[in-house]
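Sending over a structure as structure tokens; questions will come in a sec.
Excluded from the complex is one protein chain; the other protein chains are retained at their positions.
First chain written, first letter: the chains are A, B and C, and each begins at residue 1.
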Amino acid sequence: MTSTDKAEKETGRIEAFSDGVFAIAITLLVIDLKVSPPSGSEGLVYKLLEEWPRFLAFLTSFATILILWVNHHNLFNHIVRSNTLFMFLNGSLLFCVTFVPFPTSLVAEYMGDTGETTAMVLYSGTMLAMAFAYNILWRYASHKHRLLAKSVTAGQVKSINRQYFVGPVFYGLAFILAFANVTASLILIISLAAFFAITASVSRES
Amino acid sequence: MTSTDKAEKETGRIEAFSDGVFAIAITLLVIDLKVSPPSGSEGLVYKLLEEWPRFLAFLTSFATILILWVNHHNLFNHIVRSNTLFMFLNGSLLFCVTFVPFPTSLVAEYMGDTGETTAMVLYSGTMLAMAFAYNILWRYASHKHRLLAKSVTAGQVKSINRQYFVGPVFYGLAFILAFANVTASLILIISLAAFFAITASVSRES
Amino acid sequence: MTSTDKAEKETGRIEAFSDGVFAIAITLLVIDLKVSPPSGSEGLVYKLLEEWPRFLAFLTSFATILILWVNHHNLFNHIVRSNTLFMFLNGSLLFCVTFVPFPTSLVAEYMGDTGETTAMVLYSGTMLAMAFAYNILWRYASHKHRLLAKSVTAGQVKSINRQYFVGPVFYGLAFILAFANVTASLILIISLAAFFAITASVSRES
Partner (left out) sequence: MTSTDKAEKETGRIEAFSDGVFAIAITLLVIDLKVSPPSGSEGLVYKLLEEWPRFLAFLTSFATILILWVNHHNLFNHIVRSNTLFMFLNGSLLFCVTFVPFPTSLVAEYMGDTGETTAMVLYSGTMLAMAFAYNILWRYASHKHRLLAKSVTAGQVKSINRQYFVGPVFYGLAFILAFANVTASLILIISLAAFFAITASVSRES
């Protein structure tokens, strides 16, 4: 960001509010990690192992929200202006973020049970909605350079457009998969998280 | 905001603290979304559908707090100075915001039950109190240009005065309606949220 | 604050972290407001009225934390430098702040029961500890002008010293009273909150 961009920056409070929501949503996930109080019949190690879907769900959701935050952060390196509609579009993205702990806890609770398909459909559906919300936010901000810094080039916009296209496609696939095979859908979502983390890290490094 | 306004800005920490409270209140709403653990008798889809008042309440409260935050943000584009009384007036507004999850959970729990009138009266009453708190905050800050930036015109103050008049009137109506017809009161509150979101977006766009 | 003070300001992140803790502690209080699910035998109005100690405790703790935040804010208008010991002193103050929801919920739960004396002793004791933590923080920062802005006068330091003396004395009184008369202790704490709010507002206005 050039110093001119910094001067015209008016998104400070939107970023602060969003940071707060991301930080709370990511920290609230831990509340769902629970183990029943001591009882004579079975040891704590056994109880913890039995709760593996909870830990897996915790880890996956943490990674996903972290990646979302990193993306949000990178996006706002380009966006320097704001208007009320943009705040609501950002709000609809945050809505998805705050909602994540709920399907996460459903997956944690129902994995391996009859309700697991429903839980996974809701979980992957939330991810899909989030991917759409990101695309809408970015398309609105970048349309005719509406809210972008002057220093952002057309090439950069195109490159982000391409990058953001991956989300809806693959989360859409995970959503469809969830109806047929819960495990496959979960593996796809975890792989996506890993993929995004790696490509994001590499692309900035170069 | 002109650069002179930025220089005299002394509300930074009030905005940061308020952002924190808004962000937490809006994220805490999800804690109330709960579904009973797996049991043989009924499926998860059925359980989720049965909980529709919870989801509706979650959505409405999220939208309301988001709109409040957008308004708060827009207000502090005009307000640049602060004093202790102003901090307490802002605090009484935040009090309403942190209280929202409680009547929300009451509505979610009691909708369709004998206690639904009481729950809705408390919910709409909280909204009404919030609308009053906003008006008092703004009137105090704008009285004789007390805490406003120099660049704010008398016309802008009048326009916001008019805009803010809508809240107490319609939330007052929703409050009265709640005693007679719970559904009508809820629909009015949802419509108000939609109305505020649309007008806010349009007015800034133009 | 003069512009020179702003330039040497290095407490930004301490304030941000503290704002976060205050904001969360004040918002978490609402979690303790609970009403049992619908049941045929008694109405929601009755249930809510029965829970009055919860609402009173919620209100008192909210007001107290808000006043603490306002004080914290005013203090950091004078403090511009920082060191690690100061961060830990600030941390011990935040410790008291995050602890408040616990004795609050004890008072809410045990008021009118045999355990009410213990609950009130813990509640007033927390307030007392908080008043001490404030005094230590301020004394450390202001000793030989250690961390203060250059523009702060010796008269201002003395005036704050005097003001801060009130806290330990009266919370100490409330603490002692709690052993003898729970209601009197609670009334004293509520009166103190009102007193601080009023004097703070008036002193800044003049």
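Following the convention adopted for this analysis, a residue touches a chain if its C-beta (ideal position, glycine included) is under 8 Å from a C-beta of that chain, and two chains touch if they have at least 3 such contacts.
Here the structure is a predicted model, which means the values were calculated and not measured.
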Residue numbers in chain C that touch the chain omitted from display: 13-14, 16-17, 20-21, 23-25, 28, 31, 83-85, 87-88, 91, 94-95, 98-99, 101-102, 106, 109-110, 113-115, 118-119, 122
Residues of chain A in contact with the chain not shown: 15-16, 19-20, 22-24, 26-31, 33, 35, 37-38, 43-45, 47-48, 62, 66, 69-70, 73-74, 76, 197, 200-201, 203-205
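In this section, only the chains that are shown with their structure count from here on.
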Chain A on chain C, rotation in degrees - Cα superposition, rounded to nearest 5: 180
Classification of the chain A:chain B interface as same or different, half of numbers criterion: different
Chain whose average C-alpha position is farthest from chain C's own: A
Between chain B and chain A, distance of the C-alpha-averaged centres to the nearest whole Å: 25
Chain centre separation in whole Å, for chain C relative to chain A (CA means): 36
Multi-partner residues of chain A (at least 2 other chains): 20, 24
